[in-house]
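Of the protein chains in this complex, all but one are displayed in their positions.
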Amino acid sequence: MTIETDAPDDVVDPGPLTTGSRTTAVLGGVALVAIAVLALFGLVLSPADANQGEAVRILYVHVPSATAAYIGCFLTTTGSVLYLWRRSRWWELVAFAGAEVATLFTVITLVTGMLWGRPTWGVFWVWDARLTSTAMLLLLLLGYLAVRRLSADYEVRAKRAAIVGLLLVPNVIIVRQSVQWWRTLHQKPTLFSNGLDSRIEGLMLFSLFTGFIAIALVFLWLLIHRFRVAWLAEQVAEEGLEAAIAERRAEGASA
Amino acid sequence: MWADAWLVAVKDLRIEFRSRVALNQVLPFALLVLVLFAFALDPDRGLLEKATPGLYWVAVLFSALLALGRSFSVESADGVRDALRLSGLPPVALWLGKVLSVAIQLLVLEVVLGAGIIVLYGTSVTGWPLLLMTIVVATVAIATAGTLYGVVAAGLRVRETLLPLLVLPVLAPVLIGSTRAFEAALGGTPSEGWPWVGLMSVFAAVYVVAGALGFGPLMEET
Amino acid sequence: MSTVVVGAIGGTWPYVIASWIFVFGSMGVFAAVTVVRGRRLSRRVPPERRRWS
Partner (left out) sequence: MATPAPPPTDNAGRADGAPRSGPVVHLRGAVALLGRFPALAGVDLDVAPRRIVLLRGPNGAGKTTLLRALAGLVSFTAGEATVLGVDLRADRRAVRSRVGLLAHGAGLYDELTVADNVRFWTRAAHADAADAEAAMGRLGLDGRLRDVVVGRLSTGQRRRASFACLVARRPELWLLDEPHAGLDRDGRDVVDAIVREASAAGATVVLSSHELDRSIALSDEIVTLAGGAVVATGVDDVG
């Protein structure tokens, strides 16, 4: 996985334009280092768990991904509120980029959750409170993206998506609450509250800690790049405007 | 504002009454869903008995989707959206009117379906107050959230497919809540049901606020 | 402990490896797609209209 970001030297070289910049280059580099450290500790140095065995290593990426997904949703709701309130297109694009990155991490959380469940519970899917909530979160995000990617012009898409985005966090909270009650109604909460009881320490704790750092860095890097792509897409859309007005006037003059 | 809302609600209900879509299509559809569940779950193995609350609310939810779709297809007639914007009706009143219209249709449907499960599935009701309260709160929740997402999908080519995708995940907590509350009311211990009614009330409150604020900007398209 | 250790089914390592590959693989694909789209779009937007160097 190579993240090519050309580090721009002092003189702005007219090299190929990309969504990269000095910050993303540094960020990308540090993220790679963090991932390497995570792999080293998470897979090699840290011991297997007393009762889960090797499966605990999955949690070093699973738990941080879940957190990243929720942060993405928070960005989407915040961006949507600020777009509706202040018509700030910048924040609307943050909401959109945040939702896409959050969807990626929600899928990751779900898949790693199932891959963790298989060796631990013997089945891929258990209607466990956290896993079910994550699945619902994915559906809510897909609803937002479906509206945001409509083929109408920007104003129509952005406003409707902002209403859905505004309600993303409240919906998630209500879903988690209802699923939590629902699942604890029948069986006591499974140990998989996050699979790690409080006794985790030492290298395992460090691995988890590194996991959070690495995932957060990647999340930020992806968010910035995804935002810039969305920004460019809107700029390209706007570009033809002046030309269109001039052309339209010409059409009138010749009539 | 309430007079305007009632004006819109009466208009919608009069259209439903005159076109008979709700009566001749949505209601039979709901009863059909109940009957199909009975075929699928083979009544005498007791499974139908246990699943009744869930089946009831799934039938209500799907019927609500039809009623919501219908409620907005009425407004898609030529030039109506512009006329509504020009009419001076405050958006809140328009939204509230449509919520009232859908809620009233749902209540009628829920009463008929209630009779349906009592007759068809032979369920016995132990907690009437809980049952009725659940129906009222769930209906308000479905109508408010449904109407808001209905206008998000309104006027779009893809609205038939977009509306379920938007509404069903959002209404999942209402489905869970209403089903658990119904289980408590139909033979269970009613006291267990009230927290769920509380959760649904919070849901309904969130969407009353979101609908009142969000409907205006959504009417403003171009 | 309530968690059933089922490590016997071919060991848990395959699942750990699969998880990590999926996690960083999907991130890599997402990153690559985003950067490529970024390059293609960048060509069509004059430099001064961009917010980053």
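As written, the chain order gives the labels A, B and C, with residue 1 at the start of each chain.
Here, contacts are C-beta pairs under 8 Å (C-beta built on N, C-alpha and C of every residue); 3 or more make two chains touch, one makes a residue touch a chain.
In this text, all values refer to a predicted model and were calculated from it rather than measured experimentally.
I'd like the shown chains that the missing chain touches, ordered by label.
A, B
Pick from B:4, B:49 or B:192: which residue touches the chain that isn't shown?
Per the contact definition at the top, the residue touching the missing chain is B:4.
I need the residue numbers on subunit A that touch the omitted chain, in ascending order.
Spelled out for subunit A, the touching residues are 152-153, 237, 240-241, 244-245, 248-255.
Of the residues in subunit B, which ones touch the absent chain?
The missing chain touches subunit B at positions 4, 7, 11, 14-15, 18-19, 74, 77-80, 82-83, 85-89, 220, 222.
Quick note on the criterion: only the chains that are shown with their structure count from here on.
Compute the distance, rounded to whole Å, between the mean C-alpha positions of subunit A and subunit C.
Each chain reduced to its C-alpha mean, subunit A and subunit C end up 11 Å apart.
How many angstrom lie between the CA centroids of subunit B and subunit C, rounded to a whole number?
Here subunit B and subunit C have centroids separated by 40 Å.
Got the subunit A residues that touch at least 2 other chains?
none
Send over the residues of subunit B in touch with two or more other chains.
Answer for subunit B, listing residues that touch two or more other chains: there are none.
Which part of subunit C faces subunit A closely enough to touch in the complex?
By the definition above, subunit C touches subunit A via 1-7, 9, 11-13, 15-16, 18-20, 22-28, 30-32, 34-35, 37-39, 41-45, 47, 49-53.
Give every residue of subunit B touching subunit A within the complex, in rising order.
148-149, 152-153, 156, 158, 162, 165-166, 168-170, 172-173, 176-177, 180, 195-196, 199, 202-203, 206, 210, 214, 217-218, 220-222
Contact residues on subunit A for subunit B in the complex?
Against subunit B, the touching part of subunit A is residues 84, 136, 139-140, 142-143, 146-147, 150, 152, 155-156, 159-160, 163-164, 166-167, 170-171, 174-175, 177-179, 181-182, 185.
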